[in-house]
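Excluded from the complex is one protein chain; the other protein chains are retained at their positions.
Presenting subunit A:
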Amino acid sequence: MVDLSVDIAGLTLKNPVMPASGTFSEELAEVFDIECLGAHVTKTITRGFRDGNPTPRVCEVGGSMLNSIGIPSKGVAAFLEKVVPFYRDYETPLVVSISGNTADEFAALCAEVSVEGVAAIEVNISCPNIEEDGKAFAIRPSSTYEVMRKLRRATRLPLWAKLTPNTGETPEVARAAEEGGADALVVANTLLAMAIDIRTRRPKLGNLMGGLSGPSLKPIALRMAYQCAKATGIPVIGCGGIATAEDVVEFLIAGATAVQVGTATFINPTAMLTIIADLERYLEREGIASVRDLIGTVIDGEQKAGVVFMEAAP
């Protein structure tokens, strides 16, 4: 019997596989028993009501997808009244994903969702910050640090900072999040991208640009997970294109402690179940007693820190 459990800043997960925010909701419980997951991560909410972006909100691009949903939200009151109670029937830890337009609004929401039944808060600092010309908090180390400081003061629950690949300063942003009070890093959100229909010459997304996710994002997210694990002392949760148990093993070896599965669930709603079962079989086959024995075991030799922290191609 192999041990799949991992520890994320004091929170024990029965296995390292959980859904990525925005690709999971109560509806998945109609397909399988979601109690088998390492954690439940809800779709990002904002304090107030948001309609979201114009359609089309999704398109596919060469074996991956672009989306621009725009964080539609029913607001915090509806979330606390309807969504949080649903998950109280489960023992699986509930991780609530939140976002805000300003650091203060973000922190206020952070306090409001710090309620019974919530095990951790994932702060989506990859969303646009209207005080910084719409640039996401996690694009710059300074805005990352400032928002994390305010979020840290707003709650005693573990804070997971969700980083963006749309930065040229991944290790610096990761360290800023850690210094600002993050207990873990979720690495990473989608990569800003675009697709155009050459017949109509119109962008394929109603919002013109959107986030790339799926298998083509995986090498980028893996590189970032590796950099963040090297740059900080807090757990990294890998996220980006993970679709198989082999993908999970690769992220763990790179330094991630757990992973989030997103777009793969859209292709196969039971993907996470398959991944958990296959991960267990992999450990048995390889004679590895605990999934924790894989974390950060990448053989990267005597590479200089300068290479590890590189942002451009060599």
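Please note the rule applied: a residue touches a chain if its C-beta (ideal position, glycine included) is under 8 Å from a C-beta of that chain, and two chains touch if they have at least 3 such contacts; residues count from 1.
We take it that contacts and distances are computed from a predicted model.
Of "Dihydroorotate dehydrogenase electron transfer subunit", "Nitrate transporter", "Spore germination protein PE" or "Peptide/nickel transport system permease protein", only "Dihydroorotate dehydrogenase electron transfer subunit" is the UniProt protein name of the chain excluded from the display.
Touching the chain that is not shown, out of A:Ser64, A:Ser99, A:Asn189 or A:Gln260: A:Ser64 (per the contact rule at the top).
Within the complete assembly, A:Leu273 is the residue of A:Ala9, A:Ile253 or A:Leu273 that touches the hidden chain. The chain omitted from view is touched by exactly one of A:Lys43, A:Arg140, A:Lys162 or A:Arg175, namely A:Lys43.
Contact with the undisplayed chain is limited, among A:Gly214, A:Pro235 or A:Gly255, to A:Gly214.
Think of the hidden chain as still there; on subunit A it touches residues 22-25, 27-33, 35-36, 43, 51-52, 55-60, 62-65, 67, 69, 72, 214, 265-270, 273-274.
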